[in-house]
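Every protein chain but one is kept in place in this view of the complex.
Take a look at chain A:
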Amino acid sequence: MNIKDKFVAFNSNEIIDNEKNNQRDTQDNLYGDNFVKEEVVNQKNTKQKNVSQKKTRFEDFSSDKSFDSVYREESFGDGVYLDYSATTPCDPSVVDVMSQSYKIFANPHSITHMYGWNATDLVESSRAKFASIIGAESKEIVFTSGATEANNLALKGVISNRRRNGLENPHIITTNIEHKATLETCHTLEKQGVEVTYLEVEKKTGLLDIEKLKKSIKSNTVIISISWVNSEIGVIQPIEEIGNICEEKNIYFHIDAAQALGRIDVDVKKCKATMVSFSAHKFYGPKGIGALYIKKRTRVDSIIDGGKQERGVRSGTISPQLCLGLAKAAEFSTKDLESENIRMKEMQDYLLSNLNNSISDIFINGDMNSRIPHNVNISFACVEGESLMMKMEKYAMSSASACSSQTLQPSYVLSAIGVDEDLIHTSLRMVMGRYTTMEDMKNFTNDLIESVNFLRNISPLWDMKKKGIDLKTVEWHDHH
């Protein structure tokens, strides 16, 4: 076989458009894609004889009973992962497809030979697939290293363009609970003379008040940047309403959808966004790739200089494999979104109702109605968050407690929604995802109740509270 035939076999369009071969349902056709040479499959089969059981996992891994136990064991061991907002495990079928595509090695920007063309095809078919999932056109997608870069590009790129075109003091509106990728970008721009309004979200709920937003708009406002779903408290902002306002006032609307895709239905046209940031590893894709949707005719300057790849907006060689991984992951995670959300809601309800019945003095942080069902953020009075996580070391979670952070600074998100500093120290964030089962949640709930009780029993604050002492009136001796 000559090399050209081989590459025909690696037709990248088939890798991405393989609806007819539903990978998850067909054990024999694991990779679903015709580009996999037969001998490769055979070789793999002999190598993986012992783990051939694994191959049944695509039946339906969203339901408790059929999720592949081998994959679970290999990834999670005896532990339970409840930190899906930090990252998600890369979907094994995404990994499979990606690893097969590593035969496409060339630089997708090499347009002088067939190797390059194949790589370009893979990138472009991935781009088209991803675009179709979020309701965009191919040319509206720019691949980046992740959502952080996408946010930087959206804000700095637009500001730079406006300034280049004569607007000296552009104004940005964002909120005080944005991700650091947005906040720090705004801080940098502020140092360069850009005006930034950090809108205060509502206390307790963490939701943005539309009237407040309207009032903050000025004649020099060029962009409003809001995250769709907050990573700490999981609240969903009224994106469509904000989109309408931006459209009406002719202001660019940037959405950070890093926590949204795969958890809520994302349609960039429906929410009237000008730009939307994504990150693959938040929806079961690989780490190291994200995307920025940039609506046609949006004026954005590049912020990285180089070979003017990605239509001149983002220089640097992009990885065809990562592009494929992003597209595949987006496809898989949006497919079973509705049924998954129902499952999440059941687990969230189970946890909350059992906690409420078993322990007192717990406080849910953030609105419960406009919230992704995956997220639970609770403060347990008189129990410090880090110690609670250590007590439950089997479960991977995070806390907004200062003691659990590298900087010893408590969470600015919980402060922003008015949570008392002492209750911030007692907060715990659990984020469920695809591989969380109801059984996990039942065990977790029991262990959580037991651990809270254990730590409250040794807590001087709990002891004082029980004796009726108002902790707010106590004179404390800070040692810091």
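The rule is short, and it goes like this: a contact is a pair of C-beta atoms (placed from the backbone, for glycine too) under 8 Å apart; a residue touches a chain by one contact, two chains touch by 3 or more; residues count from 1.
Just so it is clear, contacts and distances are computed from a predicted model.
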Complex member absent from the view - protein name from UniProt, among "Fe-S cluster assembly scaffold IscU", "2-oxoglutarate synthase subunit KorB", "ABC transporter permease" or "Transketolase": "Fe-S cluster assembly scaffold IscU"
Selected residue (touches chain absent from view) among A:Glu184, A:Asp361, A:Glu386 or A:Asp447: A:Glu386
From A:Asp209, A:Asp301 or A:Asp422, residue that would touch the chain that is not displayed: A:Asp422
Contacts of chain A with the absent chain, listed as residue ranges: 382-384, 386-387, 389-391, 398-399, 401-404, 406, 408, 410, 420-422, 425, 457-463, 471, 476-480
